[in-house]
Every structure is written in C-alpha cells, then in structure tokens.
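Just passing along the structure, written as structure tokens.
Excluded from the complex is one protein chain; the other protein chains are retained at their positions.
Order of writing sets the labels: A and B. Residues in every chain begin at 1.
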Amino acid sequence: MTADLVVVGAGVVGAACAYFASLAGLRVVVVERGALAGGTSSAGEGNLLVSDKEEGPELDLALYSQRIWREDLGPHAGLWEFESKGGLVVAASDEGLASLRELSVHQRRCGVEVRDVARDELRDHEPHLSPGLAGGAFYPQDAQVQPMLVVAHLLRLAREAGARVRTRTEVTGFLRDGDRVTGVRTTGGDIPAGAVLNAAGTWAGGVADLARVHVPVLPRRGFILVTEPLPARTIRHKVYAAEYVGDVASSDAALQTSPVVEGTGAGTILIGSSRERVGFDRTVSAKAVGTLAAKAIALFPMLREVRAMRTYLGFRPYCPDHLPVIGPDPRAPGLWHACGHEGAGIGLSAGTGRLIAQALAGDEPDLDLTPFAPDRFPVAEEALR
Amino acid sequence: MTYQMTFRGAAVPAEPGQSVGAALVAAGILDWRTTRVGGRPRGMFCGIGVCFDCLITVDGVPNRRACLVPARDGMTLGDDAGDTVGREDGDAGHV
C-alpha cells in the first residue's frame, strides 16, 4: 500500500483533512490506533464558535471555518445535525457586561456578527435565564454539530472519493530518507507516502517525537454534564457566561469552570466544561462536576431540579500559546501537522482541512499559516516540557 | 384500609405497601407515558428500578420511577399532558 498522504489520527481534524485532500485528488490513507473518533473528538461538545474568540489568528481561522462549514460542507449539514442556533453570552455584573461590550467591538471589526442584548431582553432569548443578570450579547453565527457524526460521515465521503481508513493500526515510527519523511511504520506494516500529516490531537506530541521533531501539545482536561431529556427548546441557544472567554484564553493550571449550557437534538442539555491541567487523569473530580452544576444553576435556576444522567471527560490538545499547529514542518520535510486545536478543534477542523489540502496541493492557502507554524515555539519553552 | 389515588382524573385504589406502578397495573392500567420520538406507550418493564420505562409524574414531580415510589393515599399520578417528559409547554417533548 502506498499513498500520497497518510493521515495519522481519525479525529475530527484528521477526518476533515482526509476529506479535503481526497477531494483534491490525493490518494489518502488514514491510520488510527483505536476506533474512529475514539479520541477527544468524542469527548467534547460540538460547538462551532466565534463568540469566545478574541481578535487574532484563531478568530480568523474560526471565521474561515464558519464559511467552510456553511458553504463547502453546507450540502452535508443535515448528516451531522448542523444547527445554526446562535450563542448568547451573558454577564452577571455591570463590569462583566462592560468588558463583553468591549470584546464585541473588536470582534465586529473582524467580521463577527454581534447583537447587544439588554438586561430586559435576555428572557426573550432564553425564557429560563436567571432574572439577576446584567445583560448579554447574541452571536448568530455560533452553531453546533454532532462531532462523532462529522467524523464518521467525512471519512465515509473521503472513502467514496478513494481514501482508505485503517482503524486499530498504530503509527509506531516513520520511514525516512535522510531528513525527509517518506511514510510511516505501523502495527499493520509500513506505508510509504509522499507526505504524512500528524493529526493525532492530544497525542500529537508523541507522534512528532517519533519523527524527532518537537511539537508541544499537552492535555487540558474538561468535564461535561449531560441531563435527562427535556422538552424541545427548553434552552434554545448555546448560553454561557462572559467569564468563559477569560478562562479559555487562560494559561492557569488550576481548575476553571464556566458554565456553557446548551440543548441537543436528543433533548438532553449539555453543560460544559471545566478546564484544568492534570495530565491524563481520568478519575471523576467531584469538585469539577459540582462546580459546573452550581454555575449552570446560577444561569438557569430551573436546572436545580433537573437530573444529570452522566458526566464525561476529555483532554483538549493545547499548545502553550493556545494556537493550533497547522502546516508543513521544515525540520522534517514531508511531515505536516494539524493538531493542538485545544477547545475548538471541532469548529476549526473544517477550515484546517481545507487549508491543509490547499497547501498540500501546492496552492496558496486562503489563510496565512505562519501563526500556526510547527517550529514557532521558542527552544526555551520546549525545554520546559 | 385502601388508599385512593387519581390517575388522569380516574380513581386508582392501592394497597398500603404497594408501589404506584403496581397499583396502576393492578387496576389494569398498563401504560402511562409516551416516548419522545415515536410517541409509543410505556409502562412497567423491569419492575425493579433499572430501566426507567415506568417514569411518571407524581404529585406534579415529573420522571419518578413508578415501580419504586410507594403508593400513598391521595396521590395524583400523571400530568395533564399525559406525558411525563413534559415539564411545562404543551408540546411536551414530542419531537
């Protein structure tokens, strides 16, 4: 078996890259050590957000991805329960509201649609919101998908375009010709390839190590609560507190919880999500799930009597500067990366896949990839690992 | 003594010590809610609190396991919409 491109990892990022590369005419093989969507892509929520991003390269990528989700992938939207439900960010205090307004000024400049929502308009958007809030902002572009269905259907469509998907096959090393990467070694044999894309999510650092290059991707744990099914449209949008934006951008290792509350097609409410840096610890943290529940109740008092059916957790793949790694690795020609998307990989996957396919085909990508360069990390920071 | 409960307006007797679900079954009532997607009738299935099929509104509190809740005199079972999933709006979870 030979290929133009081997994609390491069948998460949402790998699936999107495989899909767009296949459409571009490349012969693609996806190699996944577990099951499809078995990593972080089945352990998060499915929000496609612009609202939580500050001005900068990540927001540019998020806006670009919005376009790809709606245009290039638009015809398939129904397959993965794409819903353009909009996001409502609420502030509890007047100071919170003031910084929310300030954020939105910058966001608007970058092309984000934002509507200010006054205190007394909040309940028109969300009838069950706590009456005590100061105000908010509505982001109509915020949308939602079912991530596992995204992965499965993108891979199905890629297969239809000629790609092959090999699950339960682990990449254990690289084929090299000098510095050049010429394929992968796997538990199922060698696969020579013109290019190899590291889309191994939270584990991408380990895959990069196999190629003797350094990419600092680390796990940031998050818990999510799932409630009993409620009547449709009990909670209509994705609702979160303004403090969330600060948490997302934070580098603090300690537990941070900002409630992000949203309904799903199945009637359950998802309440996400905590952020803490505790390695790959999978034990349920009573503190994290308790705090999530408490803060969700503060937003929606009616949730107090609603029951949680389960919790789950995942490990966001994050880099020290909170930007993903996207593009060719000059240190190992033939090796590419698309990883480190932290808490936004579902949303950013579509744009990432499209950009990677353009660059692989030798075209000028629609967005400048320089901010996402794999070798951008200062050596000192690498030594910290 | 025999307890008297009401289910959707009708009287349902119960022996002290019986569960709400048992009393309904004994009264020939086999289903008391409908499913979210298919609108299918559901009642008692596992009988021991495991399957959650028998969810019912008891005295206004939704989604209680009928097989476990002990019957009490004067209880009101089921809600007006006849659907234990419903919390407040009339469209009560029928998707």
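The definition used in the following text is that a residue touches a chain if its C-beta (ideal position, glycine included) is under 8 Å from a C-beta of that chain, and two chains touch if they have at least 3 such contacts.
FYI, contacts and distances are computed from a predicted model.
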item: Absent chain [UniProt protein name; select from "Phosphoserine phosphatase RsbU", "ABC transporter permease", "FAD/NAD(P)-binding oxidoreductase" or "Ni/Fe-hydrogenase 1 B-type cytochrome subunit"]; value: "FAD/NAD(P)-binding oxidoreductase"
item: Residue of B:Val12, B:Leu55 or B:Leu77 touching the missing chain in the full complex; value: B:Leu55
item: Selected residue (touches chain absent from view) among A:Val217, A:Ala293, A:Leu323 or A:Leu367; value: A:Ala293
item: Residues from subunit A at the interface with the omitted partner, ascending; value: 35-38, 42, 148-149, 152-153, 155-156, 165, 167-168, 225, 227-229, 266, 271, 283-287, 289-294, 296-297, 303-312
item: Contact set of subunit B toward the excluded chain (per top definition); value: 15-19, 22-23, 25-26, 30-31, 35-38, 40-53, 55, 58-59, 61, 64-65, 67-70, 72
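Here is the rule we use: only the chains that are shown with their structure count from here on.
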item: Centre-to-centre distance between subunit B and subunit A (centres being mean Cα positions), rounded to whole Å; value: 42
item: Footprint of subunit A on subunit B - complex, ascending; value: 36, 63, 85-89, 91-93, 95
item: Contact set on subunit A toward subunit B in their complex; value: 228-232, 234, 267, 307
